[in-house]
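Only one protein chain is missing; all other protein chains are in place.
Entry: chain A
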């Protein structure tokens, strides 16, 4: 990359001549998607920002209220709760799916009997739509359902509670199905990464007397750098856009205890019909996502540069 930059800056004339010869087809390939995006993505996004400065019920014309919505957000306990839950979600859902997926990939990387079956079994949840997943897990959590039966079987009756209806457990009860699904996906990414490592590296490390842990720490993990970047972006994006599983299991309830920013935005907009306020929440989510992704990109570039 650095090389390209230096050449172009040294020979500006050559670059100009080259751009003059840009084929119209190429221009079309850039401009047409850009035009489509402008209408369907950029314009609504800008509009959303404008709506966040208004009060609007979706029917009468919006009235401009300045930063009122943001001031209200600052003092909104439900919003703070949703923000905290979103962070918990990022850490738990993100962290555990990386650990779980990596662990599964390590266990299942060696070709042996039935390994294909196990891999397929772990990947199956990814195939189901999240709403179906929610249905299955609801049966699992329902009163006298499978979860309760299991606890009773091992003598832990005292732990039984209405899992999705108890504010103490609702959020975690929702994270579990989300993880169940995500781990298989992450596992596949890591499996691909593991397959790409040259076996000779491991062989050499073994000859040098490295034990299994040392080989994992100093050979496998550094070699997975490329995959890590993919996994990390997938996890961050999936965490911030998590909505469907929460909505279909608890709708953010009971009384906002499993509310994420995304569910709060949705219910504010389409249940309470406060579209201006909901737009302000959407802007906050956008800024958060941008901060996380920019933060990551800056770090990645810096690493590459050094």
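In this text, a residue touches a chain if its C-beta (ideal position, glycine included) is under 8 Å from a C-beta of that chain, and two chains touch if they have at least 3 such contacts; residues count from 1.
As a working rule, contacts and distances are computed from a predicted model.
Considering only "Acyl-CoA dehydrogenase", "Nucleoside transporter/FeoB GTPase Gate domain-containing protein", "Thiol:disulfide interchange protein DsbE" or "Multiple sugar transport system substrate-binding protein", the record for the omitted chain gives "Multiple sugar transport system substrate-binding protein", by its UniProt protein name.
Residue A:59 is the one among A:25, A:39 or A:59 that touches the chain missing from this view. The omitted chain makes contact with just one of the residues A:165, A:197 or A:210: A:165. Within the entire complex, the positions of chain A that touch the omitted partner chain are 55-60, 72, 77, 141-144, 162-167, 247, 251, 253-256, 267, 270-274, 277.
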